[in-house]
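Please see the structure below; I have some questions.
The other protein chains are all here in position, but one chain of the complex has been omitted.
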Amino acid sequence: MYDKLREVVCQANIESAAGGLVICSWGNVSGIDRAAGVVAIKASGVSYDELSAEKMVLLDLAGNVLEGTLRPSSDTPTHLELYRNFEAIGGICHTHSLNATMWAQACREIPCFGTTHADYFYGPIPVTEAMTEKEIKSDYELNTGKVIVRRFADLDPMKMPAVLVANHGPFTWGKTAADAVEAAFVLEQTATIALGTITINPGQNQIDKALLDKHYLRKHGKNAYYGQIDDSKG
Amino acid sequence: MYDKLREVVCQANIESAAGGLVICSWGNVSGIDRAAGVVAIKASGVSYDELSAEKMVLLDLAGNVLEGTLRPSSDTPTHLELYRNFEAIGGICHTHSLNATMWAQACREIPCFGTTHADYFYGPIPVTEAMTEKEIKSDYELNTGKVIVRRFADLDPMKMPAVLVANHGPFTWGKTAADAVEAAFVLEQTATIALGTITINPGQNQIDKALLDKHYLRKHGKNAYYGQIDDSKG
Amino acid sequence: MYDKLREVVCQANIESAAGGLVICSWGNVSGIDRAAGVVAIKASGVSYDELSAEKMVLLDLAGNVLEGTLRPSSDTPTHLELYRNFEAIGGICHTHSLNATMWAQACREIPCFGTTHADYFYGPIPVTEAMTEKEIKSDYELNTGKVIVRRFADLDPMKMPAVLVANHGPFTWGKTAADAVEAAFVLEQTATIALGTITINPGQNQIDKALLDKHYLRKHGKNAYYGQIDDSKG
Partner (left out) sequence: MYDKLREVVCQANIESAAGGLVICSWGNVSGIDRAAGVVAIKASGVSYDELSAEKMVLLDLAGNVLEGTLRPSSDTPTHLELYRNFEAIGGICHTHSLNATMWAQACREIPCFGTTHADYFYGPIPVTEAMTEKEIKSDYELNTGKVIVRRFADLDPMKMPAVLVANHGPFTWGKTAADAVEAAFVLEQTATIALGTITINPGQNQIDKALLDKHYLRKHGKNAYYGQIDDSKG
């Protein structure tokens, strides 16, 4: 019944690894069928070589396993918390991609230094607060979701489809699981270029609001004019 | 009628991606038939896996589409402005290649630190001024061309076939679309080595004029003696 | 009789090279049959293209060659010293992988900056003291083992399966030869991310004990809950 969801999520997991974003088994992608309230996510610790649609686990938004004999990813409670709070998103991707993780470990947001960044992310990539000892000791993965949600109190997740969890690594999302993986890939390139930018010019400022608006909005929103099909850009 | 132009420009687009210069769909190559005043350029937002000669759009220098059902690259007005002003060029390549983009985002010209650079570029790689809010808000892509042209007031585009658009990324050009892609590739290597050079020795100076002349002129101009066929080097 | 041991160790050597950890012939992996007291190790200076189970040399823990016509790796005395002192380990891997070697040459331990690190290594990656002239001049490879063992006086090698030998490079280990290679691979990623972390934020602190415990212990020890099979995680 959820074969299509499983297949789509499996494919997105495979692409996250093929794109060089996932090292060892350090990553997981999920997708949600909003109408049914069903989430599909990769099973925990499974090698990417052995991935198949059957190895996706199905859960409801409360975390009850609906189908699947394997354990879901240990990060599942983080994904569920994001689905519960960011209602427009349809897929989530978590990786430890090298350059994004460097910024997450440095506990620094990625400034918007150029149009590559502005084409996808409407401002600096936010970093969460460090988690407290209490948040770490119980319900750690759920609390990881909560610190992300808290960081987005004044941010629109559809205009900023990425976050750096402090001391940890990136989560990205989008309308679909495939979009979430694309955001993870673009984030990694953005993080790489930003690291070089501050190496060349440590005092470099972020780009002006006008340039950020121009690039973000020519690709997103109702006046977008990049690409071939306007309707898909809203 | 312009099948050859389309084919050549398509092939140059493919090579820009194959050479690792283009990530996602962030790039575009064009070529011009000067006699006919016809420009071929990649369609906007098309995946490189699906590129074919039919997906090149033909335009005149005023920007009127002559053939092609797809929209041309959103950067087309930049290309056209360069063709109108740099009369010797026959092809243009735009990428967000990582290391060249780092320098563009840092708003720093790439100093000529060595012979690898001097073999292709006759001096430091220039960076444009940042664009004003007014230039950004209307006719942005055309104005991108104008800031490049302005930066070249005292430069010969055939001796300096590259520019860094501030906060954005590189444009390169040459006698043909293939030459423009080669310049983009060499620029990326040059940017990479220059970043390492200033990491090792932050106070490093540019090379002397004598060494710059020697390397640039042994490959270019009427006394060139590098390679097999002198006539092609002028 | 020890065909299986040879085969397993050969395969682990091949994987260390396939994973990009070994450049030229700069590396060696060994494994031990604890019941028999027999160690298998790669022959010295043999190309990875020509590796086969027959090119593994068998020795006892005192260093006597039991089988094999080729010389064992010149680093064999280091491996044997580790097997004699770290009784729980079953395999050892030595590489000159680029980023781990950068830290070893800088004589700096790798701070635990994030969860990628904490998932595998229970604290900063230790670096040995520099060896004395006397230690270098006679029994150098044996003494390399001794400085590692000395550095682990207060460390549990099963919780810290890696060390940086000062001015040299990494050694890693684990329950099997394959685990030792995995540790070498994870160490290289960890070293890479840590270098980026201090570039972005030179004053960055290590993560809190609570986060280190959470990540290390969710993958290791009796309360581990990552992956599919608890029993294999002890």
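The first chain written gets the first letter, and so on, giving A, B and C; residue counts start at 1 in each chain.
Operating definition for what follows: a contact is a pair of C-beta atoms (placed from the backbone, for glycine too) under 8 Å apart; a residue touches a chain by one contact, two chains touch by 3 or more.
Since we're looking at a predicted model, the values are computed, not measured.
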Contacts of the hidden chain among displayed chains
B, C
Of C:K4, C:R34, C:R71 or C:K209, which sits in contact with the chain we cannot see?
C:R71
Using the definition of touch stated at the top, determine which of C:Q105, C:T176 or C:Q206 touches the missing chain.
C:Q105
Residues on chain B that touch the omitted chain in the whole complex?
113-116, 119, 182, 185-186, 189, 192-194, 196-197, 199-201, 204, 207-208, 210-211, 214, 218, 225-228
Positions on chain C where the hidden chain makes contact
23-24, 26, 43-46, 70-71, 74, 96, 98-99, 101-108, 130-131, 133, 136-137, 140, 167-169, 195, 198-199
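Convention: only the chains that are shown with their structure count from here on.
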If each chain is a node and each touching pair an edge, is that a line, ring, star, complete or other?
line
Starting from the Cα centroid of chain C, hunt down the chain whose centroid lies farthest away.
B
Angle (degrees, nearest 5) of the CA superposition of chain A onto chain C:
90
Have a look at where chain A meets chain B and say same if over half of the interface residue numbers show up on both copies, different if under half do.
different
Please compute the C-alpha centroid of chain B, do the same for chain C, then give the distance between them in whole Å.
47
Expressed in whole Å, how far the mean CA point of chain A lies from that of chain B is 33
Listing for chain A: what residues touch at least two other chains?
198-199
